[in-house]
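Working notes for the structure below.
Of the protein chains in this complex, all but one are displayed in their positions.
Order of writing sets the chain letters: A and B. Residues in each chain are counted from 1.
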Amino acid sequence: MSVSKTFLALLESGASHGYDLKHEYDARFGTDRPVAYGQVYATLARLLKSGLVTVDAVEPGEGPDRKRYAITEAGVADVERWLASPEAPEPYLQNVLYTKVALALLSGRPAIDVLDTQRAEHLRVMRELTSRKATGDLVDQLICDHALFHLEADLRWLELTAARLDQLAAQVTR
Amino acid sequence: MSASQAARGATASGRPRDGNLISCTNLTKRFGSTAALDGASLDLAAGEVVAVMGPSGSGKSTLLHCAAGILVPDTGEVVFDAEQIGHMSDRRRSELRRTEFGFVFQFGRLVPELSCAENVSLPLRLSGVGRAEAARRADEWLQRLEVHEVGRSLPGEISGGQGQRVAVARALVTRPRVVFADEPTGALDSLNGERVMQLLTAAARDTAAAVVLVTHEPRVAAYADREVVVRDGKTRAS
Partner (left out) sequence: MRRAWTELRLGVRLAFRGGADARWRVALTAVGVTLGVALLLVGASVPNIVSAHNARVAAANVDAGDAHAPLLGLWDLTSYRGKTVTGMALQAVDRDPPLPPGLNRIPGPGQMFVSLALRDLLRSPAGAELDRWLHARIVGTIGQSGLTGPDDLRLYRGASDLRAHSPMAIKSFGSPESDEFSGPLVTMLVILMSVGLLLPIAVFVATASRFGSDQRNVRLAAIRLIGADRIGTARIAAGEALSGTVLGVACGCLLFLALRPLISQLDIAGISVFSSDVRPAAWLAVLIVLLVPAASVALALLATRHAAIEPLGVSRRGAEPRRRLAWRLVTPILGFLLLLPLIGASHRLGSTIGQVQASAGVVLVLVGVSALLPWFVEAAVRRTEAGPLPWLLAVRRLRADHGTSGRVVSAIALTVAGAIALQTVFNAADAQSSTRVPVNSTPTALYPSGMLVRASDPASVVTRQLRSTRGVEDVVAIATNDLNPQVPVSVASCRNLELIANISGCAGRSAYIVSAESGLRGGQAVRVGGHRFRVPESAHRVASRQLTGKLAFAGSIPTGALLLTPSAAAHLGITADLVDAGVTLNPRVPGARDNAITTIARLDPLADIPNDPTTIGNHVLQQLQNVLFAGATAVLLVIGGSLLVAVAEQLRERRRVLAVLAAFGTRPSTIAWSVLWQNALPVALGLTLAVVMGVGLGDVLMHIIGLQASFDWGAIALLTAAAALVVATVTGVTLPIVWRQMRPEALRVE
C-alpha cells in the first residue's frame, strides 16, 4: 500500500503538517498499523524531491514539524493517475482499494470510476484464467479456479462497496 | 439519429457502431413510476459474447428484453441488422425472435408438460419445421449438450443442470444469430454452472452466434468477451 500516494491525496484537500498528516492517515486507514513518524518525514521528503509537493509555509520554532506541505500540480496529476489505474488483482487488495475509494470521495472525484476501473481489470484477469481453464488440464483448472474464486470475492466486495458509496461518502467526508 | 447520439452510443459501449449486429442507444423504459432503464446503451457485434452485469434491480433484464424485441423501450432505439426494432410490428418482432434469436432463462423455464425433446423442437415447430425434422434436429442438439438421455423425460423429472442444458439446446436449435441468456446459471451450483457456461459459449462460438449474457456472477461474466455494467438503469462501459 502506497503511503506516499495516500499522503499526496490527503494533501489535495488542503495543505498540512507532517504531524497532522500522520494522524489523519492513522485515523482513516491505519487502524492496524499506524505509520511511523520516521516514515512520514521520509515519505514527505521523497515527494518534495520529486516535485509533487512543496513547502508552502515554514513556521518559526524548532523541530521537523515546522514545515507545512502543499500539493503541486504535478502532484494532483499523479493522484489522478493513481486513482484511475487499477491495482493488479491480488489477494488482500481491499486495503488499497478502500484507501483509493475513500480518497476519491475526499477529493470529490467520482469514486465509482475507481471501482469500475478495478472491476474491468479483475474481469480481464478472470477472462484470461477462464480461457486458460478451457485449454489446461485438471491441475491447471483447479489452480485457475482458486484464483477465480478469490477474484470473484474481490469483485463482490467491489459491488457491495459500489452499492454503499453514498453511505460511505457521508461517513468519510463528515 | 443525430451524430451526438451516435457518439454517445459509441463511447458508452466502448465500441464503434459499425458492423454491429445489435445497437441499443440511450434506452429508457419505465414500469409505472420506477425507471428500469434510464439511458442505457448496448452494442453487440456478430459472434461476440457480451456480459451484462449489475446488481439486482439495476435494469439488466429489461435491457435484455429491449434488445431482444420482447419489450419496446419508451425512448431510444434498438437497431438489429440495420433495422429499427421499435418500428416493427409485434408480428415482425415475434418472427424475429422465432428466427434470429434464441433464449435461455433462469430455472430453464421449460414448458413443463412437454418432454425435453419436444421442448427443444418447439422453436423449430414454431417456425414451421415439420415434426420429424424438428425431432431429428432436437435430438442432435440434445446429444451435443450431453443430455441425450433425458429426451423423453418431462422437465419436472430431471435435474436443474440437465434442464438448463436442455434450455441451451432449445435456444440454439434454430441456429439463431443472437442468443439472449438471462442468468442462465442462476439456479445452479458452481460445477453445473461452469459446465452450462462452457457448453453455451462453445456452442455459440461454433455456430457464430452472438450472446448477450445477463448475470450478476463475475465468474459467469468471465466467459464473455467483454462486459457492460448496468447501474440504476444506466450502462457504464468498461
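The rule we apply is simple: a contact is a pair of C-beta atoms (placed from the backbone, for glycine too) under 8 Å apart; a residue touches a chain by one contact, two chains touch by 3 or more.
Just so you know, these numbers come straight off a predicted model, no measurement behind them.
**Student:** Of the chains you can see, which ones touch the chain that is left out?
**Tutor:** B
**Student:** Would you indicate which residue among B:Ala40, B:Leu122 or B:Val230 is in contact with the undisplayed chain?
**Tutor:** Touches the omitted chain: B:Leu122.
**Student:** Among B:His87, B:Arg131 or B:Arg175, which residue is in contact with the omitted chain in the full complex?
**Tutor:** Looking across B:His87, B:Arg131 or B:Arg175, the contact with the absent chain belongs to B:Arg131.
**Student:** Return the single residue from B:Ile22, B:Leu37 or B:Leu71 that touches the missing chain.
**Tutor:** Answer from the full complex: B:Leu71 touches the omitted chain.
**Student:** Could you tell me which of B:Ser58, B:Gln106 or B:Gln164 touches the chain that is not displayed?
**Tutor:** With B:Ser58, B:Gln106 or B:Gln164 as choices, the missing chain is touched by B:Gln106.
**Student:** With the full complex in mind, choose from B:Ala51, B:Val79, B:Leu96 or B:Leu188 the residue touching the hidden chain.
**Tutor:** B:Leu96
**Student:** Applying the definition given at the start, please give the residues of chain B touching the unseen chain.
**Tutor:** Output for chain B: 31, 61-62, 65, 68, 70-71, 91, 93-99, 101, 103, 105-107, 109, 111-114, 118, 122-123, 125-126, 131, 154, 182.
Everything below uses one rule, namely that only the chains that are shown with their structure count from here on.
**Student:** For chain A and chain B, what's the span in angstrom between their mean Cα positions?
**Tutor:** 38
**Student:** Of all residues in chain B, which touch chain A in the complex?
**Tutor:** Contacts found on chain B: 55, 198, 216-219, 221-225, 227, 229, 231, 236, 238.
**Student:** If you look only at chain A, which of its residues touch chain B in the complex?
**Tutor:** Residues 112, 116, 119-120, 122-123, 126-127, 129-130, 134, 148-149, 151-152, 155-156, 159, 162-163.
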